[in-house]
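Missing here is one protein chain; the remaining ones are kept as they sit in the complex.
Each chain gets a letter, A and B, in the order it is written, and its residues are counted from 1.
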Amino acid sequence: MEPVVSIIDILGTVAFAISGVITATKKRMDLFGILIIATVTSVGGGTLRDLLIGKSPVSWLLNTTFVYTILVTTIVGVIFRKQLHYVRKSLFLFDTIGIALYTITGTQMGILIDLHPAICVALGTITACFGGVIRDILCNEIPVIFRKEIYASACILGGSVYIGLIHLGATPGVTAIIAGATVILVRTLAVVYELQLPSIYTKAEREQND
Amino acid sequence: MEPVVSIIDILGTVAFAISGVITATKKRMDLFGILIIATVTSVGGGTLRDLLIGKSPVSWLLNTTFVYTILVTTIVGVIFRKQLHYVRKSLFLFDTIGIALYTITGTQMGILIDLHPAICVALGTITACFGGVIRDILCNEIPVIFRKEIYASACILGGSVYIGLIHLGATPGVTAIIAGATVILVRTLAVVYELQLPSIYTKAEREQND
Partner (left out) sequence: MEPVVSIIDILGTVAFAISGVITATKKRMDLFGILIIATVTSVGGGTLRDLLIGKSPVSWLLNTTFVYTILVTTIVGVIFRKQLHYVRKSLFLFDTIGIALYTITGTQMGILIDLHPAICVALGTITACFGGVIRDILCNEIPVIFRKEIYASACILGGSVYIGLIHLGATPGVTAIIAGATVILVRTLAVVYELQLPSIYTKAEREQND
């Protein structure tokens, strides 16, 4: 399984890095700024998770594969940035696979150090979502995930499925596949059918703000 | 004393979480965003303190009471958000008790690992104030505490009183009560009499910016 996971891992990193490139170029950042935003989007969630659970040094300091993947992705992404919308669907796929993978890794790490199931799901969600949150903060935006993206819900659901199946005695391999598929399915359905969390605001409130 | 401290702790968590709900709903965040902002406001200061002193995993990962308190508070807060101003005074009281408690906890932790008194006071202030700072950053605002809230000063004063009394040989229990009362008194007087730190800006400078 190892090489397969690695390829998925790299595809996820590429997708996250490109989402960083897209956000950073919109803000007219220079090459250094774009590289930092791409890096933070890719490794930010895992870094925050590692800090919270006290894993040190944090993972990406020990694995240059990710650093080089991000570097190459950023350069290629900047050169072809006008063509990025042609591969939008592939990017969405990679990105979704990436958050599924990150959700599972984060949840597993919580289980490994015997944290409460709810906390494990939180760690999985943080791993998958907070790279994008830090990206948006560095770009001086309210994190998009707090306003309309549904993918946090997909991560919470996927993490819960993972915890549930492990408690029911399923093997980690099967559990990871089912939980990952849950994240991918929920997010894809949400995007295809334009689902959002039910709004808590009245029509008047929403108009006042838009 | 344990149960009393726990109730105070929970009241503080509730007050902080509600201040998060209020800020997040003003920004028209969705349910997930509101939950994250409520969580960050409640546990952010303690998390930063734990990271700085190297306590791992950080406290809230090990205590689901806070997580559930925040979850329930967020849901209730969102449902009754139009009624929140009726309980404004109770919220102010809880919030003030919360920062008093967080100031003392943070200062104590610094003493426990033998840090310099000035650093202990800084840790207490960080514990009490940085949840709100992270909340404001995630909501894309300059932290309110940097511009007009006086409560950082109340924390610094309370932490200093704590350190001073301990050095004079007072028991931790008595010291905590006096230091906590100092924070509560200073903050309440500041709000009642609308005290602010003396402005360093000339009238012309202030007008230019408002």
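By definition in this document, a contact is a pair of C-beta atoms (placed from the backbone, for glycine too) under 8 Å apart; a residue touches a chain by one contact, two chains touch by 3 or more.
Computed from a predicted model, the values in this text were never measured in an experiment.
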Contact with the hidden chain (one of A:V121, A:I137 or A:I184): A:I137
Where the unshown chain meets subunit B, residue by residue: 51-54, 110, 113, 115-116, 118-119, 122-123, 133, 137, 140-143, 145-148, 152-153, 196-201, 205-206, 209
Residue numbers in subunit A that touch the chain omitted from display: 24-25, 27-34, 36-37, 47, 51, 54, 56-58, 61-62, 64, 67-68, 78, 137-140
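Please note the rule applied: only the chains that are shown with their structure count from here on.
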Inter-centroid spacing, subunit B versus subunit A (mean Cα positions, whole Å): 30
